[in-house]
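A protein chain is absent from this complex, but the other protein chains hold their places.
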């Protein structure tokens, strides 16, 4: 047995994460401000008390803004640190902070305020990334490249089509963020420890003051709900999957063997001993970093598993992880915005590959099928043609008519209009297909969709997006 | 080097999961039916061909219904198995199945059709569970119990309040399911291999035939999007967290030491060597099983990480996992529906615990604070009172007035109205609090919300819910 | 409330997994056999009883071997099913099975017996894969290829060096398996429910009968330890990482752009509409499937989190997952053994790439550094040289001496001996380097290490390996 119990200082690190406490401070004050205003409005405390305490809280607010840290060396947490500071300013009036409020509903409110703030940034980042992808699609409307399945060339597509496919993914992500934001943006405060209060509080008023869209009703649920941990980390993970897949394609294209993409020098480390290298390390970071977020999903699910209803310290334990998800999500979204405009595409080589890879073999297939050759037979004929070309280092489009006809009498002069790269791309004009016309229309629709999405942004998010667009640090406009 | 390549039979198991192929068969036929109808409608194939092929597909549909298996021993997959069967019926006309369609967009469509079906069941299950929880809340409107934080008794609450907290969680889950359903219920077909087609297809028509709410536009994105794997597994995981936390509380209450809950004999195994045991194994299953779903989230995230855009076999690899998520999600939702009505609550013991645990100490606190005693001081006073009671095995409510006043002269006769269990519960009448009145109103609102949610169910889900409600296998109505 | 409790049949599916029960049956009998032998040997039961019961158990053993299923429709589990069958054979003597034994220590023993069996196969599979990799290294001792970092060509290496790097990884995996096998191969039986027994049992004897290397001492720990779930799944995951990385390289090399590797036709599906495709689907399976195992690690960790010490149903819940890990681990190990010998390497193209990629630029660097040019300056010189070559489509090795000397007067005739591909590979003769001599020696040492590892295999695993080597289904020997 220890002969004397450890000092507070020796154990405090086990339950307190200073970074988390610090980050929550401003939101703690803000929710206190709203709470006290409501207490005054409902007459639970007098107007004089209300005014005095609000003034004190405002003062602390400014002090926080100028970098002061109220986490006392001997203090349990930031709540207590701020309460003490308030006491220093307004004396015992500070105690009104405790009326109809407990740590449990306060921390639940603080986290939602903080995450909401973070989401405003993520909204802006997702919109900026979508804008960038649309700009890149606009730029590359004429670039033909091989489309791949199984990493094998399949059919020629437009590079713009690929950019738009990526944008489509982040558009879905935007939708997910809107949905989860709706579930997050509700007020737990007023649930007190777990059961509500006997004070005649007005929770709707507090929600209004704090800009929440509604009140979380059931007090037990309100203090213990952490669904958003999983929902937000899952959202962030899907964004991560999208970024990781995009970077995987680009890494492939950046190999010497593909040679479609080069990173600008500014993004490349010179290898000390191998001057010929251009290591795409930042693309590798984009591929790898989302895994950090995936791990947090596992962490949160395990942390929340089989907890008792009501408040417990385990809920506090998830906060460093949540901060980390937000940080890494913004990190990869910003990295993508910086990297993508810096890629140099070798459109000539892409187009050559689209030809050389004989991706328009499919068009020869279509030619035969339309002329009544059964699919199976057509497939065998074209395979033989392809082998013929490969062995001779030639392209389908260069064959003489009599060469075509060695393989099937069904081929005639018209075949030359079908086995061009242009035809191969241009003919795929079904809705959502890769033809220039389709892609141009898709780009229009995507612009409209982005515009519509910007219109439903929460106001703060919309403002931040505006600001960042004005700064124009990252732009594809020349 | 092996001297001869392996036979097809030796390697097929490496890429084919018969269970998955079998499950997709019916959806493969359904999407083919819609596709062929569209080909006829748009004039891509003649009315005669259309009629003949549709008839053949209908026939296969019925054969599938009667249990036939078309996965041939030497066949690559169920697509080919079904195509062969169609060929046996309609001859070479079967080849029209290949017009403007590829395995890539077909499989993408089949999975969405299958998962949509599964979600209809999940919708019904979530509604049934919510209904059950509301019925239990109705039943237990008068049962007082200790409310816990940190597994320590905090304040008395109503058992009904706890049931409603659980319902609130599944209500959020319902919302998540609605959201993801919207993102899932769109059509990939018509994207062909990855780039669209040169045939004048009408994708909107196919979407209409298949009951999809829209068309997935970009062809690259449409064949490769598997976001729903993560979004659905994440949704299922959150449901799992809720069930696992609910069962954790119940397991605690089912201990001999708590003694709040007993499982009916029908749910309990007798221990061979320990006849006094009542092992709550089914509650443990409810606590544990969701972990299987959590693991699938990890699996999906890892599987999708850094895949190239476009189709690849990795996407196929996730199907057994998806089936497993659906199966286990339904499993736990059904287990909960069977278990919860079979629990026997000892309301007397719960009420005693609520008293014995001195949870109304908080009310004594409130009494002092309202009378102007600073919170800190009030807290010390009540702690002393509590210790006093504990040492003497007494309750606050039994103390004489002079005993109260030993601790603070602020106590007077009115204290007896505040430290009753009834007052302790009843006074917490803030919105969402645990007072009887609040809980009764919350129950009303929850019923309305469930009704409203039922009104927005997809039609098939609504019908299934109706049917199951009529069967009434699980019902809390006596 | 339900008006009547569900029948046993309605709830049994919630706690019983027939597949798991079935798989454990034979191990349940085997541990019972050992247990009863011990009871007889220690005199706890008479010789006559012992003989009769052992005979009955033997009979059941044979019945199980011939496919009988003893999981009764109304039976709780396979223990009870087998006990009933024994009762039908030996009457009430069957009750001796219950002496000094409970379900808790029995199931703990059964799982260890089953997993041990599975591990014997895994031992053999890992050894076979290592043998295969060594044979491939032997075959490819002369094949030069570009070595990559960041997927960018760095220096030429031998393909054999790459095979050996892979073998080195599975060698470490072998070591891990040996270690965990040691921790697994101990006996829980005799711990009874959780506390031991008052019967004078001899646990060491049972361990000996069952081939366990020792006895798990503490009875509480013995019935509840499931460390091996995580340790085995983690081991399997690392194997999975190795296979997934190996297949990632091969998939890259199988692209048309790299063109280093082709899969045999037998491993490739023909694309319906794109005859030119060779989709490496089986390699994609090898890349993807390990993710299933990663998910199980998450599942197990979550399942075991915060369980109470002693037995609970949650421990049973992990069994389907454990079966799945074993199944998928064997699956990928066997897939690798079938696939690797079927790959066709284009050694000419690999060598060309090694030259074309100017990987011997590093040797030019070394040449200068040895002659006293500071590294930084040397690096700039060689970079200029490389650019010079690229712009002219030439190789370093083809440059005239005066061209060399335009970049640095330090170059002289000797440079031609250093910038050959042969020199570039051959000179890297440090221990573990890629020179032919080093690689040949490494291959020798690897063969010795494999031999030594085979000598420490558990006997059953050694026999299985022998058998499979004799069958020689997969062999690289011509």
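A, B and C are the chain letters, set down in written order, and residue numbers restart from 1 in every chain.
Just so it is clear, contacts are C-beta pairs under 8 Å (C-beta built on N, C-alpha and C of every residue); 3 or more make two chains touch, one makes a residue touch a chain.
Note that this is a predicted model, so its numbers are computed, not measured.
Enquirer: Of the residues listed, C:227, C:344 or C:448, which one is in contact with the missing chain?
Expert: C:227
Enquirer: Which is it among C:86, C:143 or C:194 that touches the chain not included here?
Expert: In the full complex, the listed residue that touches the missing chain is C:194.
Enquirer: Just one of C:85, C:150, C:278 or C:464 touches the chain that is missing; which is it?
Expert: C:150
Enquirer: Name every residue on subunit C in touch with the hidden partner chain.
Expert: 92, 95, 98-100, 104, 147-151, 154-157, 161-162, 164-166, 168-169, 172, 175-176, 179, 183, 190-201, 203-204, 215-225, 227, 230-231, 234, 237-238, 241, 244-249, 252, 287, 290-291, 294, 297-298, 301-302, 304-313, 362, 366, 369, 374-376, 425, 427-435, 438, 442, 445
Enquirer: Across the whole complex, list the residues on subunit B that are touched by the chain not included here.
Expert: Listed in rising order, the touching residues are 149-155, 251-252, 254-259, 270-281, 284, 298, 301-302, 305-306, 353, 357-359, 361-362, 365, 375, 379-380, 382-383, 386.
Enquirer: What does the interface between subunit A and the hidden chain look like in terms of residue numbers?
Expert: Listed in rising order, the touching residues are 1-3, 5-8, 10-11, 14-15, 76, 98, 102-103, 139, 192-193, 264-267, 269, 271-274, 279, 281-282, 284-285, 287-289, 291-292, 294-300, 302-303, 312-314, 317, 320-321, 331, 335, 338, 341-342, 474-476, 478.
FYI, only the chains that are shown with their structure count from here on.
Enquirer: Would you identify the chain whose Cα-based centre sits farthest away from the centre of subunit B?
Expert: C
Enquirer: Can you work out the whole-Å distance between the CA centroids of subunit A and subunit C?
Expert: 35
Enquirer: For subunit A and subunit B, let me know how many angstrom lie between their CA-based centres, rounded off.
Expert: It comes to 25 Å between the two C-alpha centres.
Enquirer: Which subunit A residues touch at least two other chains?
Expert: Touching at least two other chains: 149-151, 154-155, 252, 298, 301-302, 305-306, 362, 375.
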